[in-house]
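I am attaching a structure below and will ask some questions about it afterwards.
Left out: one protein chain. Kept in place: all the others.
Up next is chain A:
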Amino acid sequence: MDKMPKWADVILTPLISVLLAFAISALVILAIGENPWMALKTMVTGALGSSYGWGFTLYYATNFIFTGLAVMVAYHASLFNIGGEGQAAMGGLGVALVLLYLPLPHWLIALPVAMIGAAAFGAAWAFIPAWLQAKRGSHIVITTIMFNFIAAALLNYVLVNLLRPVGSMDPASARFPDATHLPKITDLAATFGMTWGEHTPVNVTFFIAVLACFLTWLLIWRTRLGYEIRVLGRSEPGALYAGISPVKITVLAMLISGGFAGLMAINNVMGESERLVLNAVEGAGFIGIAVALMGRNHPFGVFLAALLFGFLYQGGGELALWTSIPRELIIVIQALVILFTGALDNMVRMPLERMFLSMRKRGDA
């Protein structure tokens, strides 16, 4: 028998964790002499109170969905992919090369080609750690972290020495051709005669991210490859017994994982900045770990967790803008959310389990 009903496991536990994190954040805000209620109000109105706020929240969430899915897929194979940051950065390079050097007349054509470029570069960056893990047993956590630094250094070199337009002082690529610009959601709304989220970066990539969630669910729970990934994640001796090659599945899972991380570049590089800039990923690769953890490695959970972190990002920006609460505090709040939903998960879960058990006992009696 399961210890508690599924809804309590999937919804109630993270919800209580988040509330606890917010409660402690409130104490921190009180301690620095600010009003937590005002802070919360600023965050909520700033992130969710207008279509403008939503535009940013959804934009950030789109990034986090991709990096969250990346961590999630690898996690099902029991691989901890910390390298989303580097893989997303390399995805950006893939997008930039495709858009700068291929003649792509329309965004509808540019989008699939850029997606292939982004996913291929992200996957390629994940391939080397995956191969080292599968063949040589080099721990993937260590290698993917190292590859984050290598990616950052490589992009630095490429941007400064190769992609930077002649005469520019800015370590960034040239702007992508106008024809390849992705429609923003605000443009789509305008075609239906609505005004929604003007001057916000959220673009059609958001719909791709939602579709990616669904496809990931299919992949993990409905395909043979997903089955084999889950088997390997649970038991390597079991995989061998069933004739599943750990080498093949490790590499495939990491390729898919790196591909998702790379796809994030469609949102931030192609959709938002429309050129490749230095440090374009801005930590979203690491947020993906928290998103996957909090989403309990389920695509729907990843989607919800990505929305929460999108809200925290946007709300935090608003907090810094309108109050005297320092910007750093939002990092504290994010850290608390990660701490409670990830590391301290059992602290909430165990009392809940005990509560449900005693409730069931009483029900049986």
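By our rule, a contact is a pair of C-beta atoms (placed from the backbone, for glycine too) under 8 Å apart; a residue touches a chain by one contact, two chains touch by 3 or more; residues count from 1.
Everything that follows uses one rule, which is that contacts and distances are computed from a predicted model.
S.K.: Between "Spore coat protein JC", "Paraquat-inducible membrane protein A", "Na+/H+ antiporter subunit E" or "ABC transporter ATP-binding protein", choose the name on the UniProt record of the chain that's been left out.
M.R.: Of the names offered in "Spore coat protein JC", "Paraquat-inducible membrane protein A", "Na+/H+ antiporter subunit E" or "ABC transporter ATP-binding protein", the absent chain's UniProt record gives "ABC transporter ATP-binding protein".
S.K.: Thinking of the whole complex, not just what is shown, which of A:245, A:273 or A:323 touches the missing chain?
M.R.: Of all options in A:245, A:273 or A:323, contact with the hidden chain holds for A:245.
S.K.: One chain is left out of this view; which of A:106, A:199 or A:222 touches it in the full complex?
M.R.: Of the candidates A:106, A:199 or A:222, A:222 is in touch with the missing chain.
S.K.: Among A:208, A:231 or A:251, which one is in touch with the chain left out?
M.R.: Counting the whole complex, the residue in contact with the absent chain is A:231.
S.K.: On chain A, what residues meet the omitted chain?
M.R.: Residues of chain A in touch with the missing chain: 1-2, 218, 222-224, 227-228, 230-231, 234-235, 237-238, 240-245, 357, 360-361.
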